[in-house]
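Notes for the one structure printed next.
One protein chain is absent from this view; the other protein chains keep their places.
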Amino acid sequence: MTAAERDRVDPATTAASEPDEVVGGDGDPASTDDGTSPAATDREDGGDAARDSPTERRALRAFDTGRWVGVTGVALTLVGIGIALRQPGTVLVGAAAVGYGLYARLGEADEAELAVEREVSDRTPDPGDAVTVTVRARNVGDAPCLDLRLVDGVPPGLEVVAGPARVATALRSGASVTFSYAVRASRGDHEWGTIRAVVRNAAGSRERLTELETPTRLTCTPELAAGGELPLRGLTTVSHGRVPTDVGGSGVEFYATREYRRGDPLKRVDWNRRARTGELATLELREERAATVVLLVDAREPAYVAARPDADTAVEASVEAAGAVFTALLAGGDRVGIAAMSPRDCWLPPGAGTDHAVRGRETLATNPALAPTPSEDRFYRTLWRRRFRRRLPGDAQVLFFTPLVDDVPVDTARRLDAYGHLVTVLSPDPTASASRSTATPGRRLAAVERRERIRTLRGAGIRVVEWGDRSFAAAVAGANGRWSR
Amino acid sequence: MSANGSRGIEPGGERGPETSEGRGSGADEDRERDTRPPLLAVVASLVAATVATAAAVVAAPTGGAVVGASIVCLAAGSLLGSARVLSWGAAAGIGGIALAAEFGGGAEPLLVAGVALAVAWDVADHGLSIGRQVGREARTRRNVAVHAGTSLLVGTLSAVVVYGTYVVAAGGQPIAALALLCFGGVVLASAFR
Partner (left out) sequence: MRPLAAVGIAAVAAGFLVAVDRGLASTLDFSWVVVTLIGLLGVIQGVRYASARRGRERRSTDLGEPERRERAAVPGADFDATVARAASARRRRGRAARDDVRSRVRAAAVRTVARERNCSRERAAELVEEGTWTDDRTAAAFLSRSASYPLRDQIRGGLPGRSTFRIGVTAAVDALERATTGIDAGGQRVPGRSETDDGTGGSE
């Protein structure tokens, strides 16, 4: 933005008079058509308010662009030379140049009086889908826009994959321009920001920026990973002791075999061994109590880091892993809740059932605390800690997803552990780099500091699972193998 | 990580086996907007510059050659995205016209050359600004065409007025009139500084 000060024009609202048509994906990237419908400048049309999408706009001050500077000087010089040297040709050219000098002074860059509509081909896509966005802008002012450039305000969490979200055109009163582009959908609730319209006068010597708002929202809720293959026993086991029962299904785990004693239920006999060796033995099973687990995702601003600037952030990795864990634990009969360590509030109390599964999925996808880009609000650590502690059920375990890029999560984990909750830290590694020798000192130092934090946590008796190159499931499986019961 | 494609913390630069699912993350993410001026603007400016050169050559070959240098400068300026180089092109053109006038060039071809040069510079410079703000891949044809058209219109109008005055005044004492006009122009310019 230039140094132009904000000049709030009375927030003008322009009602788009046409009903909301569905514009199917034009193969044509842009088309300029003449609006044949009457250029309705009706404002605040009460009757059609439901269908109209008013376009609010806000114009900044016009400024000089610096084009055509010195033309008059050149013209005068040429005329003077021509007169002094008695050359009519030069004088003529100089005089014609004066015309351009006048042209440069004429006209002003007006506010862009546009009615803008935006269509999204799929408002609830799956992650990775290409979604076509079509924007239509109509000149509802009386004067023509001789030099108009439009840039759409694509949400910061979305990446455009086809075509720039821009167009340059000239619109007379009532004419409209349509342009479209495609974005790749990614997790989250995305809202389009302001469309910016740059208008210049005919000569290009004055320029003005106008910001127009047309709210549009796109929500992408990923399916949570099946999680069935996630070996989570080790994470949430609370041993209840050996209880030979005939309760079957999930929540019951093989523990050992012992010699058959008269009276053991036939259901618990190890028939495989009987078939192999003829001996009778009884399976001992351990019933596990359903655990109450809270998945805590570190979504403060420092956690939005990645190994490369264009890769998914650690928060994305945490959310994805949390999704898999959520599904797996719910399937295992545990009660699971979701929370976020973030300036914005996020708390889903532990629960179970299909409704809860749906709520969990939505929370992980669209809660503002877990947005794909960090919020700008401040994070008040003590306030958050107090509130979280109040909400956390006394017997809840905490699975803490954090990249461990600073010491705050270490402190938080240790405090939660001290309050009596079983804490496990699951940490995606944002410091991995292609080859150790080409990594910068900063990155290596960050890796060293992170490793130290992991060691500190482990030294305090808190379990840490980290993953980076390997998949999350493999890391969890590896961890299970090492933890004793 | 989950089977959902290759999202996740990857080692920088290396692609693990999960990325084979055609996500092509590197290629898409590194896509840079093409900020070069639109082709129509570049072509139009070069065509106008060629017309200017031709007219100047008709007027006087030496001057014409200098104006020809402006073609190179305008092309280079569009390629490099430098408004300064474009200004050099315009300066070269003006110098060439003055030179051609010095070597006895006729008024008419010089006028044509002058207007064509102004249009050439204007369209090229406009193209730079469009490229920077919108880019080459977007739809810009109408915008460039309208701008070129208005520029040409203004130039033609000025040339007609000036030439008309010249024709009407020719044969008399045009110098006095011109001197008065020049004086008036200087004073006006100072007034509107």
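The chains carry the letters A and B, assigned in the order they are written, with residues numbered from 1 in each.
Basically, contacts are C-beta pairs under 8 Å (C-beta built on N, C-alpha and C of every residue); 3 or more make two chains touch, one makes a residue touch a chain.
Every value quoted in this text rests on a predicted model; they were computed, and no experiment measured them.
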item: Options A:Leu106, A:Ala256, A:Val358 or A:Leu445, residue touching the unrepresented chain; value: A:Leu445
item: Hidden partner chain, touching residue among A:Phe179, A:Tyr304, A:Phe326 or A:Phe401; value: A:Tyr304
item: Interface with the unshown chain - residue positions in chain B; value: 29, 33, 83, 129, 132-133, 165, 168-169, 172-193
item: Absent-chain interface as seen on chain A, which is shown; value: 1-2, 63-67, 69-70, 72-85, 151-154, 156-160, 164-166, 181, 186, 193, 196, 198, 207, 209, 304-313, 372-373, 405, 429-431, 436-437, 440-452, 454-456, 458-459, 461, 463-467, 470, 475, 478-479, 482-484
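Here is the rule we go by: only the chains that are shown with their structure count from here on.
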item: Centre-to-centre distance between chain B and chain A (centres being mean Cα positions), rounded to whole Å; value: 41
item: Chain A contact footprint on chain B (complex, rising order); value: 1-5, 7-14, 16, 18, 23, 25-26, 28-31, 33, 59, 94, 97-98, 100-102, 105-107, 110-111, 113-115, 118, 122, 125-126, 129-130, 133-135, 137-140, 142-144, 146-147, 150, 154-155, 157-159, 161-163, 165-166, 174-175, 178-179, 181-182, 185-186, 189, 192
item: In the complex with chain B, residue positions of chain A that touch it; value: 29-30, 32, 65, 67, 72-76, 78-83, 85-93, 95-100, 103, 105, 127-128, 146-149, 151, 159, 161, 163-164, 166-170, 179, 184, 198, 202-204, 222, 225, 306-308, 310-312, 314, 316-317, 320-321, 323-324, 428-430, 432-435, 467-469, 471-473
